[in-house]
Every structure is written in C-alpha cells, then in structure tokens.
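One protein chain omitted, others in place.
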Amino acid sequence: MFIGEVIGTVIATRKTANMDGLPLRIVRKINTDATPTRTCVIAVDGLGADVGEYVLVTSGSAARQTRATDNRPVDAIIMAIVDTWQTQQQVQYTKFDNNS
Amino acid sequence: MFIGEVIGTVIATRKTANMDGLPLRIVRKINTDATPTRTCVIAVDGLGADVGEYVLVTSGSAARQTRATDNRPVDAIIMAIVDTWQTQQQVQYTKFDNNS
Amino acid sequence: MFIGEVIGTVIATRKTANMDGLPLRIVRKINTDATPTRTCVIAVDGLGADVGEYVLVTSGSAARQTRATDNRPVDAIIMAIVDTWQTQQQVQYTKFDNNS
Amino acid sequence: MFIGEVIGTVIATRKTANMDGLPLRIVRKINTDATPTRTCVIAVDGLGADVGEYVLVTSGSAARQTRATDNRPVDAIIMAIVDTWQTQQQVQYTKFDNNS
Partner (left out) sequence: MFIGEVIGTVIATRKTANMDGLPLRIVRKINTDATPTRTCVIAVDGLGADVGEYVLVTSGSAARQTRATDNRPVDAIIMAIVDTWQTQQQVQYTKFDNNS
C-alpha cells in the first residue's frame, strides 16, 4: 500500500459493463514526510474521501478484495482514510490538529 | 488505473489461440495536467476508442475481469473512455468543449 | 502488453519440474517509434519467434492463460508476433515491406 | 521479496470493512549493503516488528497468503524479521552483535 493525497475526480460514462456506480478519484502518491511525488493513480473510492484527504491505496489483485470491487476490472482502491502517521517517533501528519 | 491517450493500433495475425478478435491499441500514459509521458502500453480495446481519445487503462489480473478478456493472456485493457477530469476544482480536460 | 524485439535465447537444464519444454527467449522492450529501450525480459515463446522479430509480451498472471503455461512458474510470454503497428496514422513498422 | 527497515506506523480508523485489527507499518526499502533507499511501502505487520528492525516484505497477491490477510485488500506484508544477511561471504547485517 502507499499513502496518497486525493487531488481530483475522473468522470467516464462509456465504460465496461460492471464499472457502473464506482467513483474514480485521482490520488497523488506522497512521501513519508508528506511532500508530494509526481506519481498519480486512478483509484476506486468506496469510502467517500474528499479532495485534500490523505488515504491508503491498495494496488493489484488486492484491490478486488472488497464487496464493491469484487470481480470488477479495478487495479487500485482507496482502502482507508489516514488519521495520522509517524516515523521515528515523530508525527509526520495528523488529520485532527490540536490547534483546530 | 491510469489515464492515457490512444495513439495507435497494433496488428498481429500470428498469436496464441485465444486472442482472436481482440483489438490492440497503443495507449500513451499522460499526466494529470494532460501532458504526455514517455510510457506506452498495448491494451485490449473492447469499447471502440478512437485515436486521440483519453481512456482509463486497467492493468494486471484486473484486465481479465471483463467478458471479452476472461481467461485470456491480457494484462491491460481500456476500461473506460474519459469524459472529463478535474484536479483541485479545476477542469483539466473535458471531451465536450463548450465552444464546439 | 508491450512491444519487444527478440534478441536471444536462454538455456537452462536445471529448473523447476514443470518448466520442461518451454523455450525461453530474451526480449528487448522497444519504443513505439521502434527504437530500443534498455529493458529486457525473459519470456516463454510458444509461437516460434525468430531473433529480430517484433513481438507482444504479456506479463504477470496473464502469462499463465495459455495451454502451454497454465499452472507453471511463468511471468512473461510471447503472446503474438507483430505484423505492423501505426501511431497517428503513420506506419511505424511493418513486417512485410512493399519493396521486398 | 525485499529487505526493508521499519520506520513508522500509520493509523486509519475509517477503512474498508475487512481491514480491522491489522497493524500498518511504514517500511523503507534498503540496499543489500544496509544503506537506505528512497522507496517506502505500507505493509501489514502480523509479527510485531519494532521501529528500526530489518524485515522481509512480500508484495502482490502473495501478501494474502497468511491467515491474517487472506481475502483482505492487502498488497504488502512483513513476512519475516531478518536476523542476518551476507553477500559474497561478508556479513552485511546481523541483529545480534557479538559486542552487545
């Protein structure tokens, strides 16, 4: 899995039969210090993530291991919305800032 | 999945038995600001995409999750034809331009 | 899938039990303008491709979707021998040259 | 598989239904001389690895071949905690230093 930031949405009305109703988000991969990379993927979003939220993306056949994506041509999903992460005891990101 | 532009077609008459009748398109991966990358893949096209259209490509075992590609040696398909996408509230591409 | 050029052969007599009889070719990935890249893979060849021929390579679990490779530890096959491909209405390569 | 160093933890309360109870660690891939790379993955940890420990990460569908991850949207796990490795008869890393 990798951490990414939701940066947008893709709309496609002409698609393979079993893709109806699956929202497609643009997710930019980020580094563990929360700086952006140049890598983006399109992922199915079953969690209702907002633009700007940090999420975990699962890739490959594992992306079909949810009820919504089972047996569908999906190779990436938003598997979780990230609350916080830390590296070497240092919080790199937290969704709920103490000052807010 | 990734967004790509259909840029061409591959013809191959000598192939494994179960690949007959599957059109093969050359798709160039593009960035989210619609600039081209140097990465191309060959994808099975079950949607009839035209050269110049932007499409979504699904890779890996997920590419076999359609009726046309089930149980065939296919590792990439055109899963959708893109109408529009936006990042940070800004439309990056739309198929149906207001001026047309 | 990607387009590659067959550039050689690998011989290995000591191998896992179920790999007997599967020819192994060295395939160099090429760009869509037919210039070579630096990426090579070893692929099972069930089509009898010659050195110098352009082929389509299928990777991942899809490489086991042929009778010869089913249930074998194979992650890449030569799925087709390319006759021709074109990008933006321009023929980039054709096997059967008009002048020959 | 690759060798990585556990450098942190990700917390996510909003996630797909079948991901409850699986600890998510940040693992930095390292070179065989134990120098760090810039590549990180998020991996499910069923072994209780500590920050600073060297581990083996398994990726792709193989990450679902454990009891804890079976049928879950997981594409990377910590499969082992490394005791030692050597290249060309030289020990590159050992967990239990003689001097300790």
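First chain written, first letter: the chains are A, B, C and D, and each begins at residue 1.
One rule holds for everything that comes next: a residue touches a chain if its C-beta (ideal position, glycine included) is under 8 Å from a C-beta of that chain, and two chains touch if they have at least 3 such contacts.
All figures in this text were calculated on a predicted structure; none of them were measured in a lab.
In the complete complex, the residue from D:7, D:22, D:51 or D:80 that touches the missing chain is D:80. Within the entire complex, the positions of chain C that touch the omitted partner chain are 7-19, 24, 26, 28, 38, 40-43, 51, 60-61, 63-64, 71-76. Taking the complete complex into account, residues 1-3, 31-32, 46-47, 56, 58-63, 65-67, 77, 79-89, 92 of chain D touch the chain not shown.
Basically, only the chains that are shown with their structure count from here on.
Shared residue numbers account for under half of those found at the interface formed by chain A and chain B, and the copies are therefore classed as meeting with different residues.
As a whole-number value, the distance joining the C-alpha centres of chain A and chain C reads 34 Å.
Residue positions 61 of chain C each touch two or more of the other chains.
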